[in-house]
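Left out: one protein chain. Kept in place: all the others.
Read from first to last, the chains carry the letters A, B and C; within each, the first residue is number 1.
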Amino acid sequence: MKARVTVYPRREILDPQGKAIQGALSRIGFSEVREVRAGKSFEIDLGTDDAQSAGERLAQMCEKLLANTVVEEYRIELVNGAGA
Amino acid sequence: MKARVTVYPRREILDPQGKAIQGALSRIGFSEVREVRAGKSFEIDLGTDDAQSAGERLAQMCEKLLANTVVEEYRIELVNGAGA
Amino acid sequence: MKCGVVVFPGSNCDHDVYHVLKHVLDQEVVFLWHEDTSLKGCDLVVLPGGWSYGDYLRGGAMAALAPVLAAVRAHADKGGFVLGICNGFQVLTESHLLPGALRRNAGLRFECRDVWVRVERADLPFTRRYSEGQVIRMPIAHGEGNFEHFAGELDRLEAARQVVFRYVSPTGEIDPAWNFNGSARAIAGVCNEAGNVLGLMPHPERCAEEVLGNKDGLALFESLAQGAFGRLAGAAR
Partner (left out) sequence: MTTATQPRVDLPLARELGLSEDEYARLQGLLGRTPTLTELGITSALWSEHCSYKSSKVYLKEFPTSGPRVLQGPGENAGVVEVGHGWVAVFKMESHNHPSYIEPYQGAATGVGGILRDVFTMGARPVAMLDALRFGRLDAPRMRSLVDGVVRGIGDYGNCMGIPTVGGETGFHPSYDGNILVNAFALGIARRERIFKARAAGTGNPILYVGSRTGRDGIHGATMASDAFDAESEKKKPTVQVGDPFTEKVLLEACLEAMRTSAIVAIQDMGAAGLTSSVFEMAARGGVGFRLDLDRVPLREPGLTAYEMMLSESQERMVIVAKRGKQEEVARVFRRWGLEVATIGEVTSGSRAEIVHRGKVEASMPIAPLTDGAPVYQRPVAPPADLARRQEAPSVPEPGDPLGALEALLATPELASKEWIFRQYDHTVRTNTVAGPGGDAAVILLKGTPTGLALTSDVNPVYCFLDPRTGGRQAVAEAVRNLACAGAEPVGLTDCLNFGNPERPEIMWQFRECVRGMAEACRALGVPVVSGNVSLYNETEGRSIHPTPTVAMVGVVPDLGDMPASHFRRPGRRLVLLGTDRGEFGGSAYLRLLHGVEQGRPPAVDLDAEARLARLLRETVPWGIVRTAHDFAEGGLAVALAEATIGAGMGATLNVPLAPRDLFSESQARAIVAILPGQLERFLEAAERHGVPALEVGESGGDRLVIEADGARIDVEVARLREIWTNALPAALGL
């Protein structure tokens, strides 16, 4: 089973990277872009097919390592093993 | 309309970050993790509701700025304005 | 004072700290390996600068989970001295031994230069050889040193006097132009509530010898050495 974890700076915290990208996009002609948020994405190949336990394990991984919850929030999406 | 762009190192190219994260996860007890790929995620708020033109513009943004296509590949997902 | 310098794979200021403690201040120093579970009786543990485990995720994130950190935590809980410099500071925030988080510099680039830092507290074992409000010059070299916390938490830190160093102008004023990495409230270093754990982004070990043209950082190590023996240990041997 595969999963995708996305980690973003928390909403209430500044995102200088997102802002810089938005600025750069607008300078090269994409002025329609209203906002960019920049985060990280992880594709994780898990050795289990049990969605329930996978979800729990992934949450632990996020809390312990993948995200710094002081300033970041995370989202977990399970991807069907076959579909990935 | 919002979009999510995900940028990953191309498959055949070394992904030191993914490798390091997989190693760290395994050291702290998540040895079931077979592989981690590490990439970037951008949430982009576009000033248009036309999915067709949005898709084209986003592809241009990726080619020009968001991804370095020499070593990275990207994926674009449109998110319904209301749903995001 | 027996000092331990932790070596993570990827640490690269370990020898620099070792050098100052051992050859400039004549203290007893040992290296501690990231897999060690004992601190070998050290009074002071230093987490040095570098890129622990490559730091490809976030500075200090992986090192915070290393076996040696459990021992460091126990040492800190008992009131032992822990000093984190640069990457060491990141390890301490990631392991919640210190509050806050260190994010990418606001300018999104690595910065190496001298900065001016104001000593906000001179009553700590780390700072007693400085005076409160003293402005010192120290080198910095990092890409992720932008100190961040929620407004409420920042207020709490200020109230508890946990802010130890701030980036300032050469004349000591807080000024966005001199807060080169965009840290909240220009915070360059913080301690824990008990004052026995200190983390800072600037490198005191890089300005502790005359030949390098700046000795402003030496007093930090002297403060610790003096604390342990009630006098300057370097002079005692």
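The criterion applied here is as follows: a residue touches a chain if its C-beta (ideal position, glycine included) is under 8 Å from a C-beta of that chain, and two chains touch if they have at least 3 such contacts.
Predicted model only: the values in this text are computed from it and were never measured.
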Neighbouring shown chains of the undisplayed chain, as defined at the top: B, C
Selected from C:K2, C:H19 or C:R185 as touching the chain missing from the view: C:H19
Residue among C:G4, C:G49 or C:G145 touching the omitted chain: C:G49
For subunit B, residues in touch with the removed chain: 9, 12-16, 19-20, 23, 68, 70-71
Residues of subunit C (touch criterion as defined above) contacting the omitted chain: 9-10, 12-13, 15-16, 19-20, 49-51, 53-56, 109-113, 139, 141, 143, 203, 205-206, 208-209, 211-213
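Keep in mind that, in the parts below, only the chains that are shown with their structure count from here on.
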Centroid distance [mean C-alpha coordinates] between subunit C and subunit B, Å: 35
Junction residues of subunit A - those touching two or more other chains: 64-66
Subunit C residues counted as touching two or more neighbouring chains: 57, 61-62, 65
Complex contact set, residues of subunit B against subunit A: 6-8, 18, 21, 24-25, 28, 30, 32-48, 57, 60-61, 64-66
Contacting residues of subunit B [partner subunit C, same complex]: 16-17, 20-21, 23-24, 27-28, 38
Residue numbers on subunit C that touch subunit B, as the complex places them: 53-54, 56-57, 61-62, 65
